[in-house]
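One protein chain omitted, others in place.
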């Protein structure tokens, strides 16, 4: 009998990533934010690892380049914190400034805090996937050596 | 120089270095250059910090209380200078001593620098926690550097014990917020002056425990000997020389600046803790055979001296605590680095640092201890002064017994130029400060004068 888990988990991957992205974009005005987004995306990848194994999961580009993604996220966070300095503002200034017109519609607003949250999401996602990958790698190797 | 310079630089450089392979020579030199640049940026802040209005900014131009305030008063500046210098020396040492064996080592050291400058410059209790955890996380990753089984054991002990400390600290910060309704340190000071004298006792005690774990004085020291012995020599130098500064800085900042009334009430307790830690450290240092363990117990004695100085209180005692912490940080780094490799210079550096730890003139350690003695005698606590002198003699004995046992003395190990130069520079700094103590004494005095209120 074929288990229903592998196809189901494959079907779940993209919706979970999209929900993670929506968490990121909603953050600030609604319930959501960078950390839940990254954690959710990481969990989705973890499910793939558990169900289909390391080789299958690493076919996705996002998974292969998880560690550099965390670095990019860190640069984004530091960038949003300190780039305003170059324009003469104090560090961690929010753009558009309070009182200036905002871009966006409904609950979605475009501002630099969004970039910051995106960086946070990438850090969390990269960290989770890197750690999972390391464990998966060693269990694959450990199986051969045996205790 | 604007205040964000020394904050921004290590952050960006650490992120950039994280993408590179730290085993290459030029990456290591890039890390060294970024730490050196941070040091220069911090030094450029000196004149401003000593002026009537220390440099400060509030993030995002929010009003105070919403935005996070960063501030650089003399206490922050001297701690940041010494810690960055120690990190710089250690990174140079590790690079010239035979190459860095881990991909992420330079990046982690620069991250540690970023965390430390953040801790020293922040004026917000929770932001202190965030930077503190950044520095701790970098240190956790560094503790296992070397990848040998013993390094990993040391790292595990270090991480578990220090996580407890961090949890206590977090709890204390939240209690401070719930009690006073603000996280900004200067607003907490204002709240404390307004009344409710006993309200801050519980967070104060928790903070004492949390920083006690970092600094490693008597009842909280149990991780220190195991970790300093089993971690690599450079890592031990980083942990003992730079990271332990968070403990003494935190006690000074939260104790003397934010909650002076709590510190005033805790003085007898601090004196007893300090005295027992001095006694315990110096007696056990004599009984150990492994040089690193001797150094670890010597660092417990050192921590005890700082605590005793805090317990003496008043301007003299607190200034002595600052001087002891600064001199002790350089001492410990020099000792841990010098005992690692042989060479004529390493031998001399070890003796100088040992003299400074024991408080023999003309070294920086002598002046800081003399200040402590004066503070103790002024308060009429002659038993504490006697204990300090006794501990000095015992430390000198212990350190030179270790010196006699060390192989590199007996066999005359090969001279190593680069590493010798680093430890030589550190010991030279100690002797120079001993011969011209004015900067150290002034740093201690003005750092304390810059703090807000004193009873």
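Order as written gives the chain letters A and B; numbering starts at 1 within each chain.
Everything below uses one rule, namely that contacts are C-beta pairs under 8 Å (C-beta built on N, C-alpha and C of every residue); 3 or more make two chains touch, one makes a residue touch a chain.
Here, contacts and distances are computed from a predicted model.
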Missing subunit (named according to UniProt) among the choices "Succinate dehydrogenase iron-sulfur subunit", "Transport permease protein", "Na+/H+ antiporter subunit C" or "Acyl carrier protein": "Na+/H+ antiporter subunit C"
Among shown chains, those touching the left-out chain: A, B
Which residue of B:20, B:43, B:64 or B:164 touches the chain not shown here: B:164
Touch with the omitted chain, as defined above, among B:29, B:50 or B:177: B:177
Hidden partner chain, touching residue among B:130, B:190 or B:449: B:130
Sole residue of B:144, B:329 or B:368 that reaches the chain not shown, by the stated touch rule: B:144
Subunit B, residues in touch with the chain not shown (by the definition above): 126, 130, 133, 136-137, 140-141, 144, 147-150, 152-153, 155-156, 159-160, 163-164, 166-167, 170-171, 173-174, 177-178, 183, 289-291, 405-407
Contacts of subunit A with the absent chain, listed as residue ranges: 29-31, 33, 35, 39, 120, 124, 127-128, 131, 134-135, 138, 147
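Note that only the chains that are shown with their structure count from here on.
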Distance between the centres, which are taken as Cα means, of subunit B and subunit A, whole angstrom: 36
Subunit B partner contacts - residues on subunit A that touch it in the complex: 68, 71, 74-75, 78, 82, 85, 89-94
Subunit B - residues contacting subunit A, complex: 2, 4, 7-8, 11-12, 15-16, 18-19, 57-61, 67-68
